[in-house]
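Sharing a structure with you now.
Every protein chain of the complex appears in place save one, which is left out.
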Amino acid sequence: MTMAETTNFDAPALGERAARVRATVPLVHCITNYVTVNDCANALLACGGSPIMSDEPEDVADITSICGGLVLNIGTLNRRSLEGMAVAGVRATELGHPIVLDPVGAGASRLRTEAAANILDTMAVTVVRGNMSEIKAVAGAASSTRGVDVDPADVVTDENLASSCAFARNLAEKLGCVVAITGVIDVVADAGRSAAIRNGHPIMGKMTGSGCMLSAVSGAYVTANPDDTFMAEVAAIAGEGLAGEVAASRMGELDGNGSFRTYLLDALYNLSAEQLAGGARVEWVA
Amino acid sequence: MTMAETTNFDAPALGERAARVRATVPLVHCITNYVTVNDCANALLACGGSPIMSDEPEDVADITSICGGLVLNIGTLNRRSLEGMAVAGVRATELGHPIVLDPVGAGASRLRTEAAANILDTMAVTVVRGNMSEIKAVAGAASSTRGVDVDPADVVTDENLASSCAFARNLAEKLGCVVAITGVIDVVADAGRSAAIRNGHPIMGKMTGSGCMLSAVSGAYVTANPDDTFMAEVAAIAGEGLAGEVAASRMGELDGNGSFRTYLLDALYNLSAEQLAGGARVEWVA
Partner (left out) sequence: MTMAETTNFDAPALGERAARVRATVPLVHCITNYVTVNDCANALLACGGSPIMSDEPEDVADITSICGGLVLNIGTLNRRSLEGMAVAGVRATELGHPIVLDPVGAGASRLRTEAAANILDTMAVTVVRGNMSEIKAVAGAASSTRGVDVDPADVVTDENLASSCAFARNLAEKLGCVVAITGVIDVVADAGRSAAIRNGHPIMGKMTGSGCMLSAVSGAYVTANPDDTFMAEVAAIAGEGLAGEVAASRMGELDGNGSFRTYLLDALYNLSAEQLAGGARVEWVA
C-alpha cells in the first residue's frame, strides 16, 4: 500500500455550510429507529434544523411534502416502516428533496441489506452514510454495484486511506451520490473527490446513536446546502466530530456515557461557524 | 384589536392542584409517540404521577382499566396505534377517566387531522392541548366545529390575546372540553372562562418533547383534580413553564439543549406547591 497524498482543505467553507443551516432552519423528515430517535430529534434542533418523525405509509407523503429533506435510517426497520420509507422516498424524489440513507446493520441481516439496496435502487439518494461494514454490504448488494472490485479493510487507517478513498469514490460514482464512511478516520467521497476527516473521540462509540445523530444532522446540512452536497456532508461530519471532542473535554472523573451524551448535544447546540472553521481537521485525499 | 382585559389569578389554588398530584400519585395510561415517550414517562414521575405505556389494541383496555387517566398523543401515529387509541378511549370513557388529547401535527397531514377529529368525535375528551396551528386544524376539522368563525393568528400575542381567548372559549364550548393553546403566551379556556399564562423560556422550543411532556403531565394533573379540570390544566402549564425557567437559569456557558432537557426534568421533580403558587404568572382574560 502506498501512503495517501493529502492536501489542505478550505476550512472556512465548512463554517459557511454550518451557518447556512442555522440561517435557514431546514425541516427534515426522519424515518428512523426507535432506539435513538430522541437523540436524532434533539441533534437536529441543536445544529439549527427542525425534525419531524413519521413512518406510517398513509402519513409520510403529506409530511415529507412540507419538509425540505428526508433521512431514512433502517435500524429497527419493520415491514410497515419500510413501506413508509418507500412512499416517502418516492415523494421526496418527485419534489427533488435530498435523501440521506443510513444503512444501519446492512450486512448483519438479509432484510437490512436488501432494504438498503432497494432504497438505493428506487430512490434518488443524495448521501449514504455508514460504517465501513455497512457501506461494504451496500456496495456488494446494490444491483448497481454488484461485483465491485475494491476490497477495503473494515477500518480506515493511514495505511489504507488511499484505497479506502478510491473505494468510496468508485462507489459514489456507481450509486450517483455522496458516500460517507465514518470511523476513527472518516471518508467522504463523490465521483471525483474524496476527503478524510480526523475529528471525533473514541467515547462516541460508547454511547448509542452517535452515527444515527450524524445522519440526522447530515439531513439538515445537505438540505440547507443544495449547491454542494459533498461539502455539506464534510461539514456535518467534522462538526459532530468536533462537538464530540468538546464534549469529551468536559468530562469529569465521575462522568461516563450518560454525561457524554448530554455534553454532545450541548456542543452541537453551541457549535459556531468560526469554531468549525478553526477546529475541523480535514484533508483532500487524492 | 382591543387590548385584553385581565385580572389577577388565584395562585395558591394552583399550588393546591400540584400538591394533589403528589398526594394521590395518579396512574396515567399514555399512547404516545416513540420520539419523546421516555421524556413523557420521566416527566410523569417527576411531577408525582406514574406512567404506563401501551398501544396494542389487545392490551390497552386492560391497561387503561387499572389507570386513572388516559393521554392520547398522535405524533408518529400508525394504523395499529390509532386502533389502540380507539379501544382505550372507549374504555376510558366508560370508566369516566379523563382523557387528554395532544393533536401533534394536526394540519400537517390529512391522517393526523382526521385522527384528531375522530378522537374528539367519538370519545369524551377532557382536555385538548396543542400549539395554535394544531388547535386551528382541530377546530376546522372536527365535525362539531366545522365552519368555526374565528381566525386568530398562529402566535398568541398581547395584541390578539382577547380574540385568541374568545376563539379558545368558543372551541371549548363546541367540543365540550378544556382547550389549551401553548406558545410564548399560553391560553387555557373552557366554555365560560379563559386565562393566559406567561411562564416558560424560549429554549423549551429547542428541545424535542416539551409539548408532549406537558400533555403527559396534564394527564396527571387532571386525573388528580377531577373537580376542576380547568384549574388543573392551568396548574400543569404554569408548572412546566416555571420548571423551564428554573432549568434555563441553571445553564452554564457550555450547556445547550442536552443539559436543558435534564434540568427541565430536575425542575419538574423538585417543583413544590409553594414554588408554583409564588412563581405562576397567570391572569384571567375576559
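Every chain is named by a letter (A and B) in the order it is written, and numbering of its residues begins at 1.
In this text, a residue touches a chain if its C-beta (ideal position, glycine included) is under 8 Å from a C-beta of that chain, and two chains touch if they have at least 3 such contacts.
If you're wondering where the values come from, they're calculated on a predicted model, not measured in any experiment.
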May I ask which residue of B:Ile63, B:Val104 or B:Ala139 touches the chain that does not appear here? B:Ile63
If the hidden chain were put back, which residues of chain A would touch it? 33-36, 38-39, 75-79, 105, 108-112, 206-209, 254-259, 261-262
What chain B residues would touch the chain not displayed? 34, 37-38, 41-42, 45-46, 51-56, 58-59, 62-63, 66, 80, 246, 250, 261-270
